[in-house]
Structure formats: C-alpha cells, structure tokens
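A protein chain is absent from this complex, but the other protein chains hold their places.
And then chain A:
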C-alpha cells in the first residue's frame, strides 16, 4: 500500500509524472464534459445542458450567499471551473488505482498536498489581487488593521492559515479516502475470506467517498468565494 512515485527533472523543476498525468486527465474530462454539454445549446434545455445549468445555478447560489452579484458575477467562471475540476479530480481515484512497480500512477490528483495547496495559494492570491484591484491599495491595506490595529499580526497569520486549511482540508479528505480504499483492497492479499469480507466496507466507503468528494468540491468553492468576498466587499 505504500507507493512511490516516478519523478522527472525538467528545466530544474521536479515533476511527479503521476500528478502530471492525473491533472491532464482531470482537465480533459472537465473540458469534455463542459464542452459536450454546451455544444448544442437551446432555449429549451435538455439532458446535459440541463445538468450544467443546474451546476451554474448552484455556483451562482454559492456566490450569492457570500457577496452581491454585482461584484461576485465575475467569479462565476472561476467557481464553476473549480468545483467541476475538484469534483472530477476527487472522483478519479475512487473506482481504481493503478500502480506499476509499486509506483502509483492512477489516483486523485487532489490526494496530493502539492496540488491542493497550489490551488489554495492560487485562490488566496486571486483574492488579494482582486482586493487590490477593486478596492485600491489604500483600502485593501487598511483591511489588515481592522477592527483593531494590534490585530495586524493575527490578520497576517490568518492569510496563511486560510491557505493551509483550504488546501490541506481537501488533500486530507481525499487522501484519507483513497488510503482507506487501498487498505480495504489490500485485505484481499491476506486471503480470499478477508477479501470477500472486505468488499462490503469497500462498497460503503466508496459511496461515502463520492459523498465526501462532492462535499469537498463544494466546500473548496464555497471557501474560495468567502475569501474573495472578504477581500472584495466594502462592508467590513
């Protein structure tokens, strides 16, 4: 159950080839779902268009619950891409995992803290970028000294804490899910009886992981919007 990873060095950067593969797969799947669903758009939606419009309305609901639509509308594409990318990523590791020579190839890309923290840092960086752009440097800077001046260090810590919790929450949930699945699968190595017995908790855990993956995608998007709203909105 302890798998290594194949790495490659390129231009001084270290690539985990499994991550590269799974990021590509996730992106391609999300792209295909979105593009195929929106290929034949009609005023009376059916099938996939209906589903995607439901997703759009869902993300709209998330944004509307954190900020007003006038400022939040621009984040709709970000939220949609995030929730679908993370959901698909979370699902990828569930049906199976592929390991070649004890090197794990097929897994959820979100079961890797590097990936989730990259997304989290991106989101927090975006929130700072939009905070400066939409409120100006002065008002953006003043936010760090509210409501009391001595809270400034806490505010700085908060930013890092936000980033870490956002990334590690997602990583922890997905990684734990996959780890338990791997453990249940490894039961079958210790005998046919244990293997058959292990199928039932595995089915249950897979169902639960689908639920957890969906919830985590939702939470990640929700928190993204909360952080963005915190930086962007004026009424604080």
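Throughout what follows, a residue touches a chain if its C-beta (ideal position, glycine included) is under 8 Å from a C-beta of that chain, and two chains touch if they have at least 3 such contacts; residues count from 1.
Everything below uses one rule, namely that contacts and distances are computed from a predicted model.
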item: Protein that the absent chain corresponds to, by UniProt name, given "Aspartyl/glutamyl-tRNA(Asn/Gln) amidotransferase subunit C", "Glutamate-binding protein", "ABC transporter permease" or "ATP synthase subunit b"; value: "ATP synthase subunit b"
item: Candidates A:62, A:91, A:119 or A:202 - the one touching the absent chain; value: A:119
item: Candidates A:76, A:164 or A:214 - the one touching the absent chain; value: A:76
item: Interface with the undisplayed chain - residues on chain A; value: 2-5, 7-10, 13-16, 19-20, 23-24, 27, 30-31, 34-35, 37-38, 41-43, 45, 49, 52-53, 56, 76-78, 80-81, 85, 109, 112-115, 118-119, 122, 171, 175, 179
